[in-house]
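Note that this complex is displayed minus one protein chain, with the remaining chains in position.
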Amino acid sequence: MTAWIALVLVGLMLGAAVLVLYLDNLVAAIAAASVVSLLLSLLFALLAAPDVALTEAAVGAGLSGAVLALGLRRLGLIDLGKREYPDA
Amino acid sequence: MNPPDLITILISGGIGLVAIGAVGMAVSRHLLRLVLALAIAEAGANLLLVLAGYRWDAVAPILTGATVTRPMVDPVPQALVLTAIVIGVGVQALAVALLIRVKEAYGTLDIRELKTRVEQEICGAAGIAPPESANKPGGGQPYPVPVTTSRESA
Partner (left out) sequence: MHKLASLLFAIGLAALLIGLAAQLPLGMTPMVVGQAILEQAPGETGSANIVTSVVLAYRGIDTLGELAILFAAATVAGLVLAPSIHAESRLRAKPRHDAGLVLRAGSDLLFPLLLSVGFYIVLHGHLTPGGGFQGGVVLAAAFFVSFLARPARQPSHVGIVLIEALAGASFIGIGLAALLGGGAFLQPVLDKGTLGQLVSAGSLPLLYLAVGLKVGAELSGLLAHLAE
């Protein structure tokens, strides 16, 4: 049972990681990176590492997304709904 | 249908994250996407490290009673990864701050445009013309005179 859950989580995580590289919208790419961290924290919980899971959920999924989004705002690239960067 | 092996799935997940991050760092032209790819590769490395201390028959290293009843997983890699995650976000914040300065200084975050602009700036400061192609010498110097041996000219 645990193995099936892990299979689904790993599949979603790798899919989100590929999306980080291929989404045109940088806001969406940052959101996909946060999804990778969130699924990774669930995997840490499966691996009997609750401390690491808590850290990854707070730091990787929460704070890192906030830092990147604020940086995007300072860079002037935050533009929801528009393709701001043509290159993948 | 037999359930797949948990360790195999997790190893492939960690190695997949590292590989995707490495490809992202190699192919991405936008500097912010490079930072994101670095974060993904780091996440994969953290997963592999935690996996190195995992035992399939063990519980989390937290005591619930006075005595140890079941075997526990190795706490040392977990402490290491805890440290690595927090340092990772510090590095990421520093990278974003540097990106903001790069954007202020050069007005672009595309790696190829940045390269030409930095080259132009260096050449401008040195007072030489920017190199137009790899085959032509920079600085407006003439081509080297082709060496002809006396036997050919004769």
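When the chains are written out, they are named A and B in that same order, and each has its own residue count from 1.
Everything below uses one rule, namely that a residue touches a chain if its C-beta (ideal position, glycine included) is under 8 Å from a C-beta of that chain, and two chains touch if they have at least 3 such contacts.
A quick note: this is a predicted structure, and the numbers were derived from the prediction, not measured.
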Among the chains presented, those that the missing one touches: A, B
Contact residue for the chain not shown (choose from B:L38, B:L51 or B:L109): B:L51
Hidden partner interface residues of chain B, rising order: 6-7, 11, 15-16, 18-20, 22-23, 26-27, 48, 51-56, 60-64, 66, 68, 72-76, 78-79, 82-83, 86-87, 90-91, 93-94, 96-98, 100-101, 104
Residues of chain A (touch criterion as defined above) contacting the omitted chain: 50-51, 53-55, 58-59, 62-63, 66-67, 70-71, 73-74
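By our rule, only the chains that are shown with their structure count from here on.
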Euclidean distance of C-alpha centroids - chain A vs chain B, Å: 16
Complex contact set, residues of chain B against chain A: 3-6, 9-10, 12-13, 16-17, 20-21, 23-24, 27-30, 32-33, 35-37, 39-40, 43, 46-47, 50-51, 54, 58-62, 73, 78-79, 81-82, 85-86, 88-89, 92-93, 96-97, 99-100, 103, 109-110
Residues on chain A engaged by chain B in the complex (per definition of touch): 1-4, 6-7, 9-10, 13-14, 17-18, 20-21, 26, 29-30, 33, 36-37, 40, 43-44, 47-52, 55-56, 59-60, 63-64, 67-68, 70-72, 74-77, 85, 87
